[in-house]
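Left out: one protein chain. Kept in place: all the others.
As written, the chain order gives the labels A and B, with residue 1 at the start of each chain.
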Amino acid sequence: MSTGRDNTQHQRDEGAEEQRHPQGDRSILVASQWQLMWRRLKRHRLAMASLVVLFFIYAMAIFAPFISPYDPFETYPQRTFAPPQIPRFYDPEAGFSIRPFVYGLTSEVDMEARRRVHTIDYDEMLPLHFFVRGEPYNLFGIMETDIRLFGVEEGTAFIFGTDRYGRDMFSRIAHGARISISIGLIGVFISFVLGVSIGGFSGYLGGGFDNAIQRIIEFIRSVPTLPLWMGLSAALPLHWPPTTRYFAIVAILSIIGWTGLARVVRSKFLSMREEDFVVAARLINASERRVIFVHMVPTFLSHIIASLTLSIPGMILGETALSFLGIGLRPPVVSWGVLLQQAQNVATLARSPWLLIPGIFVILTVLAFNFLGDGIRDAADPYSTEGV
Amino acid sequence: MSDNVRQPMLELINLRKYFPVKKGFFRRHVADVKAVDGVSFSLYEGETFGLVGESGCGKTTLIKNIVGALRPTSGQILFTDAGGQTHDIARADRERIEAIRRDIQMIFQDPFSSLNPRMTVQDIIGEPLLVNEGKGRRASRARVAELMELVGLNPELLRRYPHAFSGGQRQRIGIARALALDPKLLLADEPTSALDVSVQAQILNLFMRLQRELNLSYIFISHDLTVVQHISDRAAVMYVGHIVETAETERLYVSPKHPYTEALLSAVPYPHPDVKKKKVVLKGGAADPQLLPAGCPFHPRCPYVEALCSTRFPSLEEVTESQQHWSACHYADSLSLRGLDTLEESAGS
Partner (left out) sequence: MASYIVRRVLMMIPLLVLVSGVIFIVIQLPPGDYVSRHVARLEMEGVVTHEAEIEALKRRYGLDRPVHEQYLLWVRAMLRGDFGYSFAVRRPVLSVVAERLPYSIIISVATLLFSWVVAFLVGTYTATRQYSPGDYIASFLGFLGLATPNFMLALILMWIMYSVFGFTVGGLFSPEYQDAPWTMGRVLDLLKHLIIPVIVVGTAGTAGSIRILRANLLDELNKPYVITAEAKGVPPFRRLCKYPLRVALIPFTSTVGWELPNIVSGETITAVVLSLPTVGPMLLRALVDQDMFLAGSLILFLSLLTLVGTLVSDLLLAWLDPRIRYDR
């Protein structure tokens, strides 16, 4: 301590203030804002549950060929519109079994209705095996293998039923997850780049540029989204290969998506410019670059992450809607929206309600992103004293 | 301080800062908010100049002009550096301002918003050294520790984040940051108003100790008269962009020469149950700096208003009774206004 007669007083002052923190957990004193945010997020139960759900959905998308028991394009003509064979552990006659099993199906053609009718055969128990050998596939384009997560040795196990060509819905949903979920991520990435750069310039430069950008954003937001998306995606050339079409659809979805983010970034820039610690940084001669990237951006990065998370659902719903209408992604590409296309007809739907299962995955994913985004937003507020 | 021949360290001459008000679709310029309107004063080395006034009277705008965070609309801000050279901050280029900022630093009112919550104390206090002298964390560690001790913080806490500190401790961090470059002049913008009363006194004592040890000069802003009385050698009272009275602190408090000063002084609480003070209660609120009344800006609220007050603007004039006491009231010499009876009256509190 330096010399000075009020030194003892300082020490007393500090000692008293130290009491504010319980002796137990001292790690909080040297915890960075990110660590504090993670602590707060961990306390948000719905957000944590959503994180788990998203983890599983992403795992399903990444390891789709391994997880799905069948090739998503393999047709089983004897098994069109087959109902789900639900995995069970209990059979009235055989009792409990540790190993899950499914009942077999018997199929016959109803000549009158001219369609195949399936009945569950409660006498035929098909045990499910794990890590079975199925059809060979290529994992990540590097590994040739035929080991699949689960399957039956004889008969079939369509746990989510089949579609009109007798294709396994579960395998198709797992593969569809790759498209549906990656569209959200790539779309959000494009929106992020557009939104942060345009919103950043708008908020930073202000004046006429800001005004023009604000008018454009207002305009985009006042136009009904879906008809505009429909118009743009219907204008895509039909002969484009699926990958090109995929990226074009992502780009179309991002045309709207960036505006929300640009607004967040702009308003943050505007409010941060006047923030005391930003002024303080200027007063010690920090360069503009340092002020922006060391002081301003890290402070609102968490808000950006929250709004990014909250804008993923819109992208996923957009792709689903467009593909459902037949003007987004098209077969043979498998996405959840494409899968739902088969459920357009009420009569079909009434006979085969399992065709709606891809929709449940859409809802689950969207819900999870919404809860997670809410959780991050709540956790992001650096001055909230709640829970710290 | 009565030594007139001495060269002032800082001299403000007729400083004005107007903010344009723009309206409508084409952002037409329709009016000005006259935040600072013709302020002049001088500050000498080692002196503390107190600036008193209610919220929104232009105190903060004034000092932001002095540190070069805002560009004045007109007027001069003459700063004389250690080498005896005088610069006009109002017209300095960026490079010059950056050099001057090593000598003039600012302390903020709110110790919570003035520290970046994402940086450790070490990085906050070390930032001026990093930016201006290119000293990294390792190179500046010793200096940061020294600064922390200087302001009464335990240097072992340098890896903590601001959220781990109390308001008073945070204000000490802010002071340490301002001292990092060895400034000559500190501009303190209500540095104690966000703090508990008990901590306020400690921070004021810290300011006084630092002034002695480092030979600092202060411009000390507060809306709390007792704080200014406690710390400053001379003081000025501001009202909607104008200085209405300035004098040595004791003289200003004991025999005010402006009705506004009198009203402010009458509001100072006197902590004795038997003493009932007569308060001068002003009518209405502070004038809108966008629509100042004609004549004396204070006249609509002044209890001693005369006909002249609503037509003629009173300039700041030295009162006849004493030297170095200036008042912007037409009747400064004829009114007999009540101040504090003695300085001890409230200093004892």
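Following the convention adopted for this analysis, a residue touches a chain if its C-beta (ideal position, glycine included) is under 8 Å from a C-beta of that chain, and two chains touch if they have at least 3 such contacts.
From a predicted model like this one, the values you see are computed outputs, not experimental measurements.
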Touching the absent chain when the full complex is considered, from A:Ile62, A:Ala251 or A:Leu367: A:Leu367
Option from A:Met48, A:Leu228, A:Ala251 or A:Val333 whose C-beta touches the chain left out: A:Leu228
Per the touch definition above, residue among A:Ile292, A:Ala343 or A:Ile376 touching the missing chain: A:Ala343
Subunit A, residues in touch with the chain not shown (by the definition above): 215-216, 218-219, 221-228, 230-232, 234-237, 313, 317, 320-321, 324-327, 340, 343-344, 346-347, 349-350, 353, 356, 359, 362-363, 366-367, 370-371
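One rule holds in what follows: only the chains that are shown with their structure count from here on.
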For subunit A paired with subunit B, centre-to-centre distance based on mean C-alpha positions, whole Å: 53
Residue ranges of subunit A in contact with subunit B within the complex: 1-2, 4-7, 9-11, 13-14, 17, 20-21, 28-33, 36, 275-277, 279-287, 290, 295, 298-299, 382-383, 388
Complex interface listing, subunit B residues touching subunit A: 67, 69, 98, 101-102, 105-106, 108-110, 112-118, 120, 127-128, 131-132, 149-150, 152-154, 157, 159-161, 163-166, 168-169, 174, 177, 180-181, 199, 202, 205-206, 209, 213
